[in-house]
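Every protein chain but one is kept in place in this view of the complex.
Take a look at subunit A:
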């Protein structure tokens, strides 16, 4: 049996086979390795003195490999031989904390972009107000954690924050449905305007003027250390935030991916492709559009509640209109209409801005060294003004680069990164006979 493609004439006999996630052993190997990378490879390594476990695992892999070659038992799937090696490799190394915090930002934008992807990429409802729902989730979660009188046993079990995540999601979902109501009547550009209005009404007015004033501490809710607690763990280090992110993002992707394979997901895609035709096929458009708003709002709310664990003080300024635009930009860069797109876009944008930052700092250092040797003149005056400013006003350069990236992707690569990814994957799957 091929490890890449299902062979011809190999029909599925049961429903569960037909609906299986990982149809071939190669796909299963890739997915399990990816999960191992996310949950073991990045955040965790064997402590000093325990490295022999990894070597033992690798040894086990060698033994399995020999068994496979020599005895070749009939039910022994080839790919299992590789797992001990993968695991051993991931156990030996971990990312430094700085890279973990970069990964957390990628995850945060990825989660936010998933909700936008659901609305724009799968249901065709263009939204420019997703940050509002993220903000609602964050505030509901913060208010619950800080002001709700939890029974002591829940606090002891560390369930307050996890429960508040779910409640925040549901609340943000209903909030999103409220602003999705006009979608029953309008679409396209008009819907963009109502979602924009959602942003301004929610964040700039309700949250800034009223909700953020609760407790009388001015603009920001400060979250005392130790409030954000999941089970026995207090979320207080980069690694723990990373784990919260990884768990939520994995669950979210699994949920959304399965939803898109269901009746609901198919209905959404039908509405996206042609809503009038979808209606004639018997799909209740209004109901499904509102459902899309609810699910997207739910995902946004959970994202916002996650943001709580990554910040010490919550302020409406974390959720400006530009975050909404940023999320839409992320899916445009990643590719509209694919879950890969949300993640790849977030990856691309965060990595680009980080690497710009890495390159600006050495540039200014270098300029400080050579500045004295340059001839005085107009050019030197401009450089003297420009180069330190690059570092100081880096946030604005980030905006500019992001804007240009969106324009460039729309003009030159409208299918986004996920299309490139798909092409690359297919090239290797079919290699060496790619036709």
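Quick notes on this one:
FYI, contacts are C-beta pairs under 8 Å (C-beta built on N, C-alpha and C of every residue); 3 or more make two chains touch, one makes a residue touch a chain; residues count from 1.
Here is the rule we go by: contacts and distances are computed from a predicted model.
Per the UniProt record, the absent chain's protein name among "Cytochrome c-type biogenesis protein", "Amino acid/amide ABC transporter membrane protein 1, HAAT family", "Circularly permuted type 2 ATP-grasp protein" or "sn-glycerol-3-phosphate transport system permease protein UgpE" is "Amino acid/amide ABC transporter membrane protein 1, HAAT family".
Although one chain is not drawn, the whole complex shows that of A:148, A:205, A:233 or A:427 it is A:205 that touches it. In the complete assembly, the contact with the undisplayed chain comes from A:396, out of A:37, A:147, A:396 or A:428.
Of the listed residues A:38, A:172, A:325 or A:346, the one in contact with the hidden chain in the full complex is A:325. As for the chain not pictured, it touches subunit A at residues 120, 126, 128, 179, 181-182, 185-186, 188-190, 192-194, 196-197, 200-201, 204-205, 208-210, 274, 276-277, 280, 322, 325, 328-329, 332, 336, 389, 393, 395-407, 410-411, 414.
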